[in-house]
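Contents: one structure, followed by commentary.
With one protein chain withheld, the remaining protein chains of the complex are depicted in position.
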Amino acid sequence: MGVVVQNVLRADQSIVDRLAVCGVATVHEAQGRKGLLASYMRPIYPGTRIAASAVTISAPPGDNWMVHVAIEQLRDGDILLLAPTSPCEDGYFGDLLATSAMARGCRGLVIDAGVRDVADLTVMKFPVWSKAIFAQGTVKETLGSVNVPVVCAGALVNPGDVIVADDDGVCVVRREEAADVADKAEARVAAEVGKRKRLAAGELGLDIYDMRGRLTGKGLKYV
Amino acid sequence: MGVVVQNVLRADQSIVDRLAVCGVATVHEAQGRKGLLASYMRPIYPGTRIAASAVTISAPPGDNWMVHVAIEQLRDGDILLLAPTSPCEDGYFGDLLATSAMARGCRGLVIDAGVRDVADLTVMKFPVWSKAIFAQGTVKETLGSVNVPVVCAGALVNPGDVIVADDDGVCVVRREEAADVADKAEARVAAEVGKRKRLAAGELGLDIYDMRGRLTGKGLKYV
Amino acid sequence: MGVVVQNVLRADQSIVDRLAVCGVATVHEAQGRKGLLASYMRPIYPGTRIAASAVTISAPPGDNWMVHVAIEQLRDGDILLLAPTSPCEDGYFGDLLATSAMARGCRGLVIDAGVRDVADLTVMKFPVWSKAIFAQGTVKETLGSVNVPVVCAGALVNPGDVIVADDDGVCVVRREEAADVADKAEARVAAEVGKRKRLAAGELGLDIYDMRGRLTGKGLKYV
Amino acid sequence: MGVVVQNVLRADQSIVDRLAVCGVATVHEAQGRKGLLASYMRPIYPGTRIAASAVTISAPPGDNWMVHVAIEQLRDGDILLLAPTSPCEDGYFGDLLATSAMARGCRGLVIDAGVRDVADLTVMKFPVWSKAIFAQGTVKETLGSVNVPVVCAGALVNPGDVIVADDDGVCVVRREEAADVADKAEARVAAEVGKRKRLAAGELGLDIYDMRGRLTGKGLKYV
Amino acid sequence: MGVVVQNVLRADQSIVDRLAVCGVATVHEAQGRKGLLASYMRPIYPGTRIAASAVTISAPPGDNWMVHVAIEQLRDGDILLLAPTSPCEDGYFGDLLATSAMARGCRGLVIDAGVRDVADLTVMKFPVWSKAIFAQGTVKETLGSVNVPVVCAGALVNPGDVIVADDDGVCVVRREEAADVADKAEARVAAEVGKRKRLAAGELGLDIYDMRGRLTGKGLKYV
Partner (left out) sequence: MGVVVQNVLRADQSIVDRLAVCGVATVHEAQGRKGLLASYMRPIYPGTRIAASAVTISAPPGDNWMVHVAIEQLRDGDILLLAPTSPCEDGYFGDLLATSAMARGCRGLVIDAGVRDVADLTVMKFPVWSKAIFAQGTVKETLGSVNVPVVCAGALVNPGDVIVADDDGVCVVRREEAADVADKAEARVAAEVGKRKRLAAGELGLDIYDMRGRLTGKGLKYV
């Protein structure tokens, strides 16, 4: 506790942006079905799809002091990601902090705790994925750390990892794997175009994916 | 496990459509306050009210193979209803499966598990009532069954039963009782028109429903 | 149980309205970070910010009889607030009761249980903050009380206390403290204007709030 | 609602007792991995393993009137099984009701709600599997039904079905299948004796069940 | 926040002890089915039944400083009761604090948060009813208050109120009502003796409480 790591490697911004286009479900599949944060992490308003490099925050329960420290570490294209050191739903973050973060180029917040001023944040178009919406205020008494590895909503996030977030939730991509995952995700998107057309035309997945033989082999019976 | 029942009786489509107009709360009351699925079953977007005949799916946790099998069993005016064999929030269903289901005339999905691609599903106007929104991918390894009775979110659903779903949640109506329930539900709707007018004019339920005597009899005291 | 208190003191309506303008998060801070209801109390639709005087209801689980009794006690500018005597998610309240309550000048409902007909309530612009959306019907068999102190979603609410509610949740302000809290909340709002401007211009909270020295004193290390 | 079915078929008591010996996990496997109640159903004290024929109760939330009605329907070797019509944790059952039930030969209680007087019930050796332990009292105002099919903790239970319960939870076996399931369960128990001996001697499941080839075929890599 | 109330009235110790004998379920019924804390408040070990006067603690999340302050306020026959100002499961209390509290005559702890060292506390016979068992450590940075009214697990508790706790959970009795409740609770206990004997002899509650007529009147049908 009490450490701020200042020089964190980020993925190339163009790669980050390619991941944003693919979205959470596709990126998650493309990297081998890993990296999802828990399903309780929900956006405060629908319709946003972003990717950004994580500035991580490890914070004590009910204490948002480190958010101020973390904002100074933000670079254009980053996202704040906060994990409390024990479960907490307090509202660590509101419209003033969002104003400050946006001034530093921040693209949003992922927080395994609560957020408040959500009506203002919606108007400001500052997207947040959180465990709770809760006005409960916090104190500024105890140190945490910034840009250290954290477990957030069940997923390990290293500083500089790429966070992809949309209406399906939040997914983390290792910085080192981001380019490779972007390639694979775009390949999936491309492959889906043809399948979508065939499915829309009434062809069945049973036939497109050639499942009937294997189903029969496992013993499926039609009665 | 491993059974697909192919010829399932449905209620008459005109009856199904009458139930849709009445909505979940009224249908639930009309059939004697039964048939509701658990309150955690929520629509992925607001503003839809539908009714449809259930094609049921009993699926293993984290395995969506049977969804492909079930889609072949869909008829125009049906809804898919999936219950996992043990609790699971994985995302069994996304935009490709929805494309396929819509091509078969499917009106939506009720799933006691997770769904993904919800931004796409919203654009496609494919309504889903689910336990979770979660991008977690699934496998295709283990058989389940299609069109067998299932317990979904605490309610027993037989294949061919009518599912009514709107912003209040999901209700199941036995196929055999659908016509009778539709009659009773429409009668409730009609009866409410007059009451709504009187209440809007300032009359009290205490008087309209003649409750004062019974309240006093039970011992209610005004101080 | 079985008591209706009829003459309840309310805060001055002008004070109530000033609290509405400030919103939940600010009012909660202004009164010393107290009075919040639990974070599971969510609005049925976004975008409303209100304040109103509480007409409280203590009701048995699954029994909405007392809501009818409470509606008679409503005055213009009031809000209904219902706490069940044991945990319950049943739908105590729907569009007919809302019609009746609106006819009496009621501004909304706060209920530590379920609500139904939410599509209608949304159209009617009758705001509700609830624990659940659930169509489950209730009975009218057992007495409760109206305008007695209740614990609702973890907060003590006295009849006549001011309820402030918006997209962040629900906060209760003691009637006797309402004027003082309104003053303090407005002062906070005013103070935030300047800070927001400085933060938007890129100044850091670390500097505006002069935190660097204290952080160093606690041992924060930059690496 | 409001129906008491009096003449319910039970499985032969000797079959019921054979199922008790096998226990929940084995019986569940023997009947094809079905019939389990939700994992939140826990015994109030450890160390009991029973089987019995279900006398089912469908009861309103917070109303235990029907328990009295159900007790009259008990025969020696039965178990009470209560499902509320909407989720409820109230304490429907305590030591007086247990005294009455034991006098009728009742072997225990399965309740998807609360129980109280658990210290007394422990001394009396009256086993209960419940969702909660909660002293909250109930009323006697609204009818439910006795010996109708119910969904209890996610499982369909018909009156006369066999309930198997132990420290692993609760499983329901259809009355008509009880003899067959008992045969299969006993066969599993017998087969496990040899396996247990080999495993205890240090042989690996990988070898006993001949898994290595299939694992390699799926692509498992040792590094 | 930041207040310690020193001279708190307690109920007479003999009355407190009479309530202990009656237990939670009976006391709760005797005072009109009120005063229960939420069902998630569970004892760390079974078999204890106590009553004691509450020394209340309002504490910030993850900060146990006020426990030390509260211990000085303990008198022989008291119990500590802690409510965090926002939901928290951290382990505020362990064997050292219990040692200190026992030295002051403390009978136990009720905490709407976590406790740790439960193996030691079990050996020491220091009973605790808590929301969680969690080793998570706390800090000593922020003030709370001692002996102020708190809402604990959904129930309002004033300093000096009587807490009754056993395997069924926790109930609060207002200090001013303690004598009256003790009388009523003992009357209930006495009345149950005869009923228990009749029930054990096989008489039915349906007859003892003369329910058959009323059930028929409500429409109960035997088929």
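Each chain gets a letter, A, B, C, D and E, in the order it is written, and its residues are counted from 1.
Keep this in mind: contacts are C-beta pairs under 8 Å (C-beta built on N, C-alpha and C of every residue); 3 or more make two chains touch, one makes a residue touch a chain.
Note that this is a predicted model, so its numbers are computed, not measured.
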{"item": "Interface partners of the hidden chain - shown chains only, full complex considered", "value": "A, B, D, E"}
{"item": "Listed residues D:D76, D:E176 or D:E192, member touching the removed chain", "value": "D:E192"}
{"item": "Identified contact with the non-displayed chain, of A:R33, A:R75 or A:R212", "value": "A:R33"}
{"item": "Residue of A:T26, A:T48, A:N64 or A:T85 touching the missing chain in the full complex", "value": "A:T85"}
{"item": "Positions on chain E where the hidden chain makes contact", "value": "2-6, 45, 65, 68-69, 71-72, 89, 91, 94-97, 99-100, 102-104, 114, 116-119, 122, 132-137, 140, 142-143"}
{"item": "Touch list for chain A against the chain that is not drawn", "value": "1, 32-34, 36, 38-39, 85-87, 149, 151, 154-156"}
{"item": "Residues belonging to chain B that touch the chain removed from view", "value": "60-63, 85-90, 134, 136, 139, 141-142"}
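Note that in this section only the chains that are shown with their structure count from here on.
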{"item": "Chains in simultaneous contact with chain D and chain E", "value": "C"}
{"item": "Numbering shared by both copies at the chain C-chain B contact, with half separating same from different", "value": "different"}
{"item": "Centroid spacing, where centroids are CA-atom means, of chain A and chain B in whole angstrom", "value": "31"}
{"item": "Averaged-CA centre spacing for the pair chain D and chain B, given as whole angstrom", "value": "28"}
{"item": "Residues of chain B touching at least two other chains", "value": "33, 36, 39"}
